[in-house]
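Just dropping this structure here.
Only one protein chain is missing from this complex, and each of the others stays in its spot.
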Amino acid sequence: MLAADRLIAAALMALSAYFMWHATVLPIGWNGETGGPGGGGFPFWLSAIMFAAACGILLKTFRSQARSGTFFDLSMVRSVLAVVIALVVTIALMPIVGTYIALPLFLFWYLRIFGRHSWAVTVPITILTPVFLFFFFEVTVKILLPKGFTEPLFFPLYAFFF
Amino acid sequence: MNNTFTRRVALAVAASAALISATTTSALAQDWKPIKPIEMVIMAGQGGGADRLARLFQSMIQRENLSNMPILPVNKGGGSGAEALRYLKDKEGDAYVLMATLNSYYTTPLRTDIGVDIAEFTPIARMAVDTFVLWVSEDSGITNLDEYVAAVKAAGKDWKMGGTGTGAEDSLVTAMLEKEFGLEMTYVPFEGGGEVAKSLIGGHIDSTVNNPSEQMGFYNAGKAIPIAAFTPERVAAFPETPTMIELGHDLVYAMQRSFVAPKDMPPEAVAYYTEMFTKLNALPDWQKYTVDEALEADFLTGDDLQAYFLEERAKHEALLKAMDEQAS
Partner (left out) sequence: MEMFAHLADGFATSLSPLNILIVVLGVTAGLFIGAMPGLGSVNGVAIVLPLTFVVPPSSAIILLAAIYYGAMYGGAISSILLGIPGASTAVATTFDGRPMAQQGKAGLALIAAAVASFVGGTISVILFTLFAAPLADIALKFGPAEEFALVLMAFTTFVGLGGDDILKTIVMICLGLVLSTVGLDLISGQPRLIFFDQPGFYSGISFLVLAIGVYGIGEVLYTIETSKTAPAVTPAKITLKELGLGLREMNKLWKTMTMGSVLGFFVGMLPAAGATPAALMSYGIAKSTSKTGRTFGKGNIEGVVAPETANNAASTGSLLPMLTLGIPGSPTTALLLGGMVMWGLVPGPMLFIEQPDFVWGLISSLYTANFAAVAINIALIPLFVWALRMPFTVLCALVLVLCIVGGYAPSQKMHDVWLIAGFGVGGYLMRKADYPMAPLVLALVLGPLMEKSFRQTLIAERGDVFAFIERPLSGTFMALALLFFLLPLINYLVKGAKRKIAPAE
């Protein structure tokens, strides 16, 4: 728990330093070009406060008594990691194979393999969700979802619904 | 199951390839029709003048059935249009992307290096040219240009000119004004023309160079007074308001409202869209709208439009340079 706390505080300090570096591209001082702070002023000084606060958090972990308990329950963290990886793979696949392959694959993995549901639950949800998404987003709200190389398959559907 | 699936995808890909080659070989404009919805990228955020106009075109096209596929507006207003320009650059050869532009089409690539050359894009049609007018509020008591210049000179830096973001059209016009009359004002940037109009009437700023459409409501109520127009001819909606040229000052500035397409869009698609906008331009509703909103429906397509774009870009380059020198 303590190690994780320190790690997060340190990561936040690094992040705010990165923000500060980015912010210096524009003037950060008062009266830079106008009557108030310059374009980099807000992000720079707020990042500086964030840096100081994160620093404070880090220092506090050294002073206080170690908090009991572990940050991660190891058996559970594996589930979380699996879901995160599946999510990343799905998002990466979306522009290539299209929403209507990537999302059913994800649902199938989640329900059948990760959630150990029966086929009777898995199959209808895996098939009906994309159908619902198509009708809700594309036909009704007219927002096209990424299709990747499956796009030609949709031309007849477009011709029919639009 | 997996096997048949891949086979079907392969088949579909082959079919689409055949389809694409078929359309390119026939190459007759009449034969080409969009087979999927067309994306209309708007170079500005939701709710601004450019957005409203683009959505007006979209609904007119839909109502008159000028396109067999829907046109779907997408706002990519980030970074004064930098986002939209980069997006269009990545869509090289795509026949299903159009972009609704405004003057940031030239100013944004000039002001920040985003790796986009607008000369590469395919011009489609210029629908209208929006005008600029110098406004003050009724409370100021100012009615003509001489009084205006005298008031600004007296106030100096305390005179507040409101407009959209620095580097955008309004700030260019302001810089032109300052240079011509030897004035020094404080320029306060706002998010959109509507906010500028309200701030003028609320007394938070002293003058603006808003487009007439943004100020129309207050003008009709007699609360906003037009001083002079930055147009070659008088604006039809304000017959009493002189142009800057009439008053002996060579100040002309306009905002173009056009559509462009990515580099190397297939010529038959270009022909299709050009025809679509030509029909749109002829609609009585559109012509009426331009009169109501004090726009000039100055239709231009093809090479003439590209020549116009390049000429405007050169003008803006000079303007921006002059503005930077003034600031430093």
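By letter and in written order, the chains are A and B; residue numbering begins at 1 in each of them.
Operating definition for what follows: a contact is a pair of C-beta atoms (placed from the backbone, for glycine too) under 8 Å apart; a residue touches a chain by one contact, two chains touch by 3 or more.
Predicted model only: the values in this text are computed from it and were never measured.
Taking the full assembly into account, the omitted chain touches A, B. Within the whole complex, the absent chain has one touching residue among B:Lys223, B:Lys263 or B:Lys279, and that is B:Lys223. The set of subunit A residues touching the chain not shown comprises 4-5, 8, 12, 15-16, 19, 22-23, 25-26, 30-31, 33-40, 42-43, 46-47, 49-50, 53-54, 56-57, 60, 71-73, 76-77, 79-80, 83-84, 87-88, 90-91, 94-95, 99, 103, 106-107, 110-111, 114-115, 117, 121, 125, 129, 133, 136-137, 140-146.
Where subunit B meets the chain that is not shown, the touching residues are 46-48, 51-52, 55-56, 58-59, 62-63, 73-74, 76-80, 82-83, 86-87, 111-112, 114, 157-158, 160, 165-168, 171, 186-191, 194-195, 197-199, 201-205, 213, 216-218, 220-221, 223, 288-289, 292-293.
To be clear about the criterion, only the chains that are shown with their structure count from here on.
Centroids of subunit A and subunit B (each the mean of its C-alpha atoms) stand 35 Å apart. For subunit A in complex with subunit B, the residues that touch the partner chain are 33, 35, 142-144, 149-155, 158-159, 162. By the touch criterion stated above, subunit B contacts subunit A in their complex at residues 9, 12-13, 15-16, 19, 35-37, 39, 68-70, 72, 186, 327.
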